[in-house]
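Part of the complex only, each chain left as placed.
A and B are the chain letters, set down in written order, and residue numbers restart from 1 in every chain.
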Amino acid sequence: MRSLLQLFRDSGLYQLQAGQLVMVLVGLLLIFLAIRKKFEPLLLLPIGMGAILVNIPGAGFLAEPVYDAAGHIESPGGLLFYIYEAGIATGMFPLVIFMGVGALTDFGPLLANPRTLFLGAAAQFGIFTTVIGAILLSDIGLMDFSLADAAAIGIIGGADGPTAIFVSTRLAPDLLGAIAVAAYSYMALVPLIQPPIMKALTTLEERRIRMDQLRPVSQREKIIFPLSLLVLVALFLPTAAPLLGMFCFGNLMKESGVVERLSDTAQNALINITTIFLGLGVGSKLSSDAFLNVETLGILVLGILAFGIGTASGVLMAKLMNRFSSMQINPLIGAAGVSAVPMAARVANKVGLEANSQNFLLMHAMGPNVAGVIGSAVAAGVMISYLG
Amino acid sequence: MNSGALISEGVNLMLLGMGTVFVFLTLLVIVTSIMSSLVQKYGAVQPAVLKTPGAAGQLDEATLLAVISAAIHAHRSKQ
């Protein structure tokens, strides 16, 4: 009898609270979006699963281990506790993934047309306006964000998952779950968020601008570039070195051509393993208390704002550059400056084709696209240096 | 504990264990059967369900926000 009671007390039904039930539904929703709508499934599927697991009452996925006096494990901790503490709280996972992203990135288009770096810079405007937005929201008492919270929210506008997660672990661990969900959801929604803004800010003529074929880039340039970037970071923005250092390392492994087996592993086994655990760990921050509050709504609203402003400023920057240069840039590729690699570049290409079915902008858009990754990593460095 | 108690504990565990296993898997049989029949019945409309990415997306974004705000409201009202 006692035991039946025990089992019932252990059962989810007995312990389940409304909040947890809701969060399980949110987890299922994320999984649904990942599978049916292909919303960044690589991240949202594990995140959704983590959200479900962490909200199972009595399953103890976040249980902390108990050690005896001799320092031996008396009762082991939960799976998600270990994953979060070892991989996310330490910042290891985002950095390892950034290394893999570096090994998957081709800087060729950027090197062929370095000016596109300015587009990647302009698009970061979305980040900082969002910071102001978050501050205003708490100023009018609607929400309660510290400056650090505001900064972490703003980075959603960087449209770069690992960067957003890395900054959140440093500046606003409690908001990590909501920020990551917002960042990846909106990266998946780029094809819906960007086109209207792009069209509103450009004339048909501008969208039709043809850009000249990109020059071929030698392997040596591709090898020297990550090293130059690394040296510049070392000299001027050390707080961005963890992110950009690993990024350059991964890219150098790829371009050097002498460590294929390492580059291949960084692009596959290693980044995949890390992604599985990163997703679960991020999902473990989707507890009802952390997620089911008005701040989350604020984050969702501010996040889409950040994306929109970033897109707009990228496009406007391109138009501005056309004022001062004979070599015309199709302003659509400015929108790719928010990063969200490679989706944003594809969107620019698609909108370009609508205006001129012979105008292929994809390769041209890859430049600002990767420039946006560097740009938001730099912005992250500034924020960490300013608030860390 | 004395051996008698230990044995009864063991019997206890057996009854409880096999009971739970059967109840749980029976539940799973029921749920699975219902699920399968539903899928087989409405599986046909699947294509129809699929929308153009655009439309689908807008819908989802709306859904996403809607569901979550609803959720939050429900939650806060509970507290």
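The criterion applied here is as follows: contacts are C-beta pairs under 8 Å (C-beta built on N, C-alpha and C of every residue); 3 or more make two chains touch, one makes a residue touch a chain.
Everything numeric in this text was worked out from a predicted model, so none of it was measured.
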item: Total copies per chain kind in the whole complex, with one of each drawn here; value: A x3, B x3
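Please note the rule applied: only the chains that are shown with their structure count from here on.
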item: Centre distance in Å when subunit A and subunit B are each reduced to the mean of their C-alpha atoms; value: 30
